[in-house]
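What you see is the complex with one protein chain gone and the rest in place.
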Amino acid sequence: MIARLIEGVSRRALILIAVFVAALAIAPVFVGDYLLTVLILILYFSYTGQAWNIMMGFSGLLSLGHALYVGLGAYTAAALYVHFGIGPWIGLLAAVPLAMACGAFMAFLAFRFRVAGVYFAILTIAFAEFARIGFDHFGWVGGSGGFFLPVAQYAQNDLWRLRGAPVMFYYVMLAATVLAFLCCRILLKSRMGYFWLAIREDEQAARAAGIDTFRYKMYAVMISAGMTAFAGVFYAFFYNNLFPEQAFNILRSIELILAPMVGGLGTLFGPIIGAFLLEGLAEGLRNLLEYFGIDIPGTKQLFFGAVLLLVVVALPEGVWPWLMRRLGFVERKP
Amino acid sequence: MSALLKVENVSKRFRGLVAVDRVSFEVPEGAIFAVIGPNGAGKTTLFNTIAGELAPDGGSIVFSGERIDGLSPDRVCRRGIGRTFQLVRPFPALSVEDNAIVGALLHRHHVVDARAHAHEVLRRLDLYDKRAQPASALTLPDRKRLEVARALATDPKLLLLDEVMAGLRPTETDRIVSILRELNRETGLTILLIEHVMRAVMALASRILVLHHGAAIAEGAPEAVVREPAVIDSYLGAEAVA
Partner (left out) sequence: MGGRRVLPKGPSVPVETYLNVATGGILTGLVYGLMALGLSVIFGVVRVVNFAHGEMMTIAMYIAVVLFAAFGLDPLIMLVPIAALMFALGYLLQRGVINSFITRPEYTQFLLLIAVAIIVVNGLLIVFGPDARNVQTSYAFDSFQIGKLIVDANKLYAALAAIVVAGTLLGFFRFTRIGTAIRACADNYTGAQVVGLDVNQLYALTFGLGSACVGAAGSMLVLIIDVTPQVGPVYTLLAFVIVITGGLGSMPGALLGGVLIGLTEALAGLLFSPSAKSMFAFGILVLVLLFRPQGIMGKRGA
């Protein structure tokens, strides 16, 4: 099993990956709380970026409404915790199927009625907006006024209820990102992965080669949605407050796609590299501006927009493939 | 020899334009059957109805004893019909090997098995050495053979080839002709091809169907068909002049 996992990966690459993960594992020892929070954010976007990448990078389905699944995951787990005292890990068991069902519903409508390309993207936006407005009126989870998780000071970290210091959250997100990475790798090398790539490259030719494209596209959407739901659960328990206006916002959906777009669509490392690059540079910029006494809302997002523009115009394949060529690797961009 | 494919009275209309007009023919198992005719005669449309891209407006298509008209392209492929496209469409970003593996995965559930079969197919099509290259980097003749390889990897009983020789030099044409002949001889693969390159048609086909304005105007053994006046008038003659 392990052999299959590392098949085709050079020794040099494996060592670098190991070193990278190890560095991340011991990072909390060396960095302060502020940097730790930045790292958590980076890992969060690495995670969601990988989940989104399954739909777009692997299968060619552009989703601009992925915040829908984050929000659904968040609200489901939060509601179960606040109203029934059910812990997040059990809540996950409800959140993931719910997100998958939603994704399946949307995908079914889209694929049955041949909504593709840009129209599909608009459909995903519409669904997320629906949720945003719908949840604004959903009193049981706070509506537009917000939904709050009780925060208590615990003497120690409670992993079961995800209450505790940032360090705990850091390791949870790190583990999730690594697992997501392994998952994506396995998926990509599987039969389904090959079919996804075929669909992405040329759906009609894929059908002519016998692939039931409807079914495999559904799988892509559902897996992506389910994976993203976990990020939502994390989001709820990390921030402890949920507002439909923020959770389902289209800006959230766009934020989510920046890392994989910048890092490298369809690659395994792309979303991770992208997240580090974007958040890292953004925080650097913010600190630089603060040094000069400038603290204006919107600068970070403006920076993201500029980076996205730069990447789309100059480095459409993303930073990672370019970097790889420089470093002499060949992660076979599938 | 039983008929692997039976096309009976198939018609296809596009808003008043009759593209295929009550065409009937049978392709015996193990044969190489060519469909020729001038541009616009309805050959690709006919192919598309067989392959499932289009549903015929009338008539029936029976493959291996079962009706397949109206089935979706992927269902048709799973029943055992592989096809290539007139404008070559390999998966551009995927490697040659991966292109073939996609086809091989249709009837195999393990990537390892699929890869082994894909290699076999690539060897047959003379593409094994280029297996690591991305399909987009290949020359046209290589891309055509790759499409054939991909279709072949799906273990078809019938292979539909849509103008696979178009744009190839004579040497390349001969290469594909010999590959196809070998395939047909060694594995009994039935081949149905649309072709304009008469050199290839005469070298390969055991039977020819001639279409003109959507209707069949001649069918039979190659030597006989190419001498029929109607065929010379509508197609071959014009070719010779041009």
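Going in written order, the chains are labelled A and B, and every chain counts its residues from 1.
Criterion: a contact is a pair of C-beta atoms (placed from the backbone, for glycine too) under 8 Å apart; a residue touches a chain by one contact, two chains touch by 3 or more.
All figures in this text were calculated on a predicted structure; none of them were measured in a lab.
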Let's see if you follow the contact definition: name the visible chains touching the chain that is missing.
A
Taking the entire complex into account, which one of A:Gly8, A:Gly284 or A:Gly305 touches the absent chain?
A:Gly305
Tell me which stretches of chain A touch the chain missing from the display.
56, 62, 64, 109, 113-115, 117-119, 121-123, 125-127, 129-130, 133-134, 136-139, 143-144, 250-251, 254, 261, 296-299, 301-302, 304-306, 308-309, 312-313, 316
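Note that in this section only the chains that are shown with their structure count from here on.
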So what's the Cα centroid distance for chain A and chain B, whole Å?
44
For the complex, give me every residue of chain A touching chain B.
189-191, 194-195, 197-198, 201-202, 204-213, 332-334
Chain A partner contacts - residues on chain B that touch it in the complex
51, 53, 72-74, 77-78, 82-83, 85, 89-95, 98, 101-103, 105-106, 109-111, 114, 150-151, 154
